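My structure is below; once you've seen it, I'll send some questions.
Note that this complex is displayed minus one protein chain, with the remaining chains in position.
After this line comes chain A, so read on.
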Amino acid sequence: QLDHGCALHTAVRDGLSSVSTQDVPAERPRAVFHTSESDPAKHTEQHEGRLYNIPLEEVKVVFPHGLPYRFQQQIKTFNEARVMVRRPALEILAYLKGSNFAHPAVRYVIYGERGTGKTMTLCHVVHYCSRQGWLVLHVPDAHLWVKNCKELLQSSYNKDRLDQPLQASVWLRNFKTSNERFLQEIKTQKKYMWGKQESTEEGRPLGEVVDQGLARVRSASDAMGVVLREIKQQSHRGSFRLLVAVDGVNALWGRTTLRREDKSPVSPEELTLVHNLRKMVRNDWSGGAIVTTLSQTGSLFKRSSAYTPLELLGKEGFDALDPFVPIPVANYSPREFESCYGYYLERKWLQHEKAHTEDGKAELQFLSGSNP
């Protein structure tokens, strides 16, 4: 992905894929790349470098909006979704398994160079949590909220802030597909007024709030704020665990490219979506975890070679996110490269005749720089 001129065969983004084999690594080195563990809970270090399969129905439910574009194309081409098990993801899973949910939520920040697999690691963690039955709050890319927004409305709830109905309604729709059953179980604890006539009583299921937001697009961002507040207040009771997964969290602190009608620039605090998300990411609630990813590709006004948390978040963001667990993600190790290469060969993605030879493999490794 780093070299545009040389996209040849390594143009596809790949996830960790484990192919199924219940077997012995020493005997058949070819077929080792796949493993049959389709439950992320059982992934251990033995499975590192192998690819596991996610059935397509699950993909539609769990990831309505989270996967990177390249990976979605790959799923379409190969007709299956295979994600590789890698060390950063295993680390996070181990921490999640051992964490104490009575304490305030722990923050994990995944960072690394461009194209090394941060979003895929996040998706792996999201899949694990949804398998375990957690409530997943997945924000696919916070950069979409601070740039290229066509409609900005003045918020009815708070005069200074600006609303983004389009992005909020899209997010609410995807939230509904991924977390259907929780929306019936969680009840609101306060009465909310949407405008002069409509209101939601206390004790109604959250599904109604979400439907309200989808039906009345003008109040969609307020609906989202309500949903987030309710979930946060109820998570410490312990009836469900909450995972906040945000991709591109450096968009929340920094500058936006949006302007008001009088051409004055908008800072992120003035956007309702960003304000609410910042409240979620502060760790004053307990009963879950916050996993975030830094992203240079969508970030505004930052150097293209910046990838460390301090550079991308800026001082404000770094202070706000302060006690966090940093998790670096690197390019493929030789073993992971081998397994990826084996998978592509098997799926006939590497079509060139010379790609099967040793020379071809060495060349692919060099040209792609072992970058996923």
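One rule holds in what follows: a residue touches a chain if its C-beta (ideal position, glycine included) is under 8 Å from a C-beta of that chain, and two chains touch if they have at least 3 such contacts; residues count from 1.
By our rule, contacts and distances are computed from a predicted model.
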According to its UniProt record, what is the protein name of the omitted chain, chosen from "Small ribosomal subunit protein uS7m", "Dynein light chain Tctex-type 1", "Hemoglobin subunit beta-like" or "NADH-ubiquinone oxidoreductase chain 6"? "Small ribosomal subunit protein uS7m"
One chain is left out of this view; which of A:K76, A:K159 or A:K315 touches it in the full complex? A:K76
Using the touch rule from the top, list residues of chain A that touch the missing partner. 4-8, 11, 73, 76-79, 347-349, 351-355, 357, 359-360, 363, 367
